[in-house]
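A single protein chain has been omitted; all remaining protein chains appear in their positions.
Chain naming follows the written order as A, B and C, and within any one chain the residues start at number 1.
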Amino acid sequence: MRKILVTGFEPFGRDDENPTELLARDLDGMEFNEYVVVGRVLPVSVNRSGKVLEGLLNELKPAIAIHFGLAPGLSYISVERVAINLLDMRMPDNNGFKTEDYVIEKDAPLAYFSTLPTRKIVERLNQIGIPARLSYSAGTFLCNYILFKSLHHRAKYGYPKVSGFIHVPYLPRQVVKKHGIITRGVPSMCFENIKRAALVALETSVEWLNGGDGAEIDLFDNSKE
Amino acid sequence: MRKILVTGFEPFGRDDENPTELLARDLDGMEFNEYVVVGRVLPVSVNRSGKVLEGLLNELKPAIAIHFGLAPGLSYISVERVAINLLDMRMPDNNGFKTEDYVIEKDAPLAYFSTLPTRKIVERLNQIGIPARLSYSAGTFLCNYILFKSLHHRAKYGYPKVSGFIHVPYLPRQVVKKHGIITRGVPSMCFENIKRAALVALETSVEWLNGGDGAEIDLFDNSKE
Amino acid sequence: MRKILVTGFEPFGRDDENPTELLARDLDGMEFNEYVVVGRVLPVSVNRSGKVLEGLLNELKPAIAIHFGLAPGLSYISVERVAINLLDMRMPDNNGFKTEDYVIEKDAPLAYFSTLPTRKIVERLNQIGIPARLSYSAGTFLCNYILFKSLHHRAKYGYPKVSGFIHVPYLPRQVVKKHGIITRGVPSMCFENIKRAALVALETSVEWLNGGDGAEIDLFDNSKE
Partner (left out) sequence: MRKILVTGFEPFGRDDENPTELLARDLDGMEFNEYVVVGRVLPVSVNRSGKVLEGLLNELKPAIAIHFGLAPGLSYISVERVAINLLDMRMPDNNGFKTEDYVIEKDAPLAYFSTLPTRKIVERLNQIGIPARLSYSAGTFLCNYILFKSLHHRAKYGYPKVSGFIHVPYLPRQVVKKHGIITRGVPSMCFENIKRAALVALETSVEWLNGGDGAEIDLFDNSKE
């Protein structure tokens, strides 16, 4: 069976859980037609996560890779369209590592565009009542790093043909104690909706790979750069 | 059986649904020990909602009344503690009515405090992972109006002994199209959690009425005013 | 000359300044027709601030008292209309004191309404381009406490005839390091506008006391309670 790699992250900093870790474990082994999901959890460490990702891509040669990460404060599913060749960390990762204005790959362009059917995914999520938006920055921390690495691998080796990153909100239970100074509270999304959103992203990607119109990939095919 | 009145509101303005309308319909008929819920939907009209509420209170003589309303932009369950004797509308209600600095009841104090076990409800919700907070203003629109009316009825006639108001967030599907100028999006809460929160509020109120320690009601018993 | 008492607060918690402390010092000695401003800084301590306020009111017998406080996260000038008879602290004050559901004054109503010309002040601020709104909750910490104390003094002794509370945003320099989890940043207001707002509040109050139509005070005159 062809492989879909789904990654989540372990908890970062003072958080004691991460909805994308739950997601990766939950989706592991699930089948979509002739595809099977391999769900894996990445460490929040620049040095280790890149190697783990590289190992997974080389081992699985997945047709599709969808990477998930938590975006604190977000209220909707955010489907990332752009990865930039830059690591710029305001806080150290879980390994205590921190760098500024660091070029991720010397022999790579400044940016890649995701090859997920991003607009279609957002449209379908909105149609079923799950708030979702396109996003043009995945930040300059681990999330952008993993997306850039995944797309750079694709540019060099041709797979994962479809690769992208999706940011999700906190779980409701994670914001119970987060009062902050903005007194209207920190948004969250229940796990049921986060999981439904992930399934829609997977299904839409499979459909698209199996004979969608191809418009999105062709428009910004990074291999042309 | 003793009665619990649960009210929600019909949709306001351009909204085409209201989670509290769904809630009132959903809880209608539910039983908690010797109590049965009567779920009713109030119109978003100052002139009509007051009369409808009055009618329900006189007819049902409920032991407990919990009024629910939607608070756009909220991310958590907001358990109101205060109703003020003031109607001050920035926008007209669904009937086209609008007034400013209007005293709700001439022969009433400036404020009543809710007699729900508000702090206990918030604590229990947080314990089960549902974001909730105490709130000290229910605004000056329909929500505060209904809470004030309900507590004034209690002060005059002795029932509903336990009366309060709970604000809930938008449903996820309601915020899909609400982009607004704050680009992190409009928070929402899935109906499952809104309903769980309502059940906790009802259960906690029943328990409390059936032999809780009574501390909260005694502390701010409005009948002393 | 007749006295106007203007109070600000010292910095709270980890803040190292408070715009309302600057304001109280800045306005001290300023004259408005036959009125002179006495600007004083209150400690962020329940036990001490109440006594300091009491002392100032007894000594000065001010015609007008406007109390200012900082509201973290606010983007506009917030003119408070309601003080409630409740102290409920989520965090300890600068003295390490913390209490819950504490009644401020046993022989007092549940709430007082401010006797400032609140709506007129908001209208004038908006006319000159300063964002301002009416507010119906001053919280349950020091700010509400001081407003309640000031209005209770008025109810007992007849002065300050005009008393109210105004919340102001952070200064721009205070939010430079406040990143928080809501990535659109923490709002602030430059001191020039905070000061202009305070002057408008003072002028409007003096005017109103010297022959305004009196509508606002009469509508909710607490002495009737």
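One rule holds in what follows: a contact is a pair of C-beta atoms (placed from the backbone, for glycine too) under 8 Å apart; a residue touches a chain by one contact, two chains touch by 3 or more.
Not measured: the values here are computed from a predicted model.
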With the missing chain put back, one of C:Leu5, C:Val38, C:Leu56 or C:Leu74 would touch it. Which one? C:Leu74
Using the touch definition up top, pick the residue from C:Ala111, C:Ile130 or C:Ala201 that touches the left-out chain. C:Ile130
Positions on subunit C contacted by the hidden chain, ascending: 73-76, 126, 129-133, 171-173, 175-177, 184-190, 192-193
Could you pull out which residues of subunit A are in touch with the chain that's been left out? 81-82, 84, 86, 88, 100-101, 103, 109-113, 119, 134-137, 139-140, 182-184, 216, 219-220, 222, 225
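In this text, only the chains that are shown with their structure count from here on.
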Could you check if the interface between copies subunit B and subunit C is built from the same residues on both sides, meaning over half shared, or from different ones? same
Select the chain at the greatest separation from subunit B, using centres from the mean of Cα atoms. A
Taking each chain's mean CA coordinate, subunit A and subunit C are separated, in whole Å, by 47
For subunit A paired with subunit B, centre-to-centre distance based on mean C-alpha positions, whole Å: 40
Mean-CA-position distance for subunit C and subunit B (Å): 29
If you look at subunit A, which of its residues touch at least two other chains? 73, 186
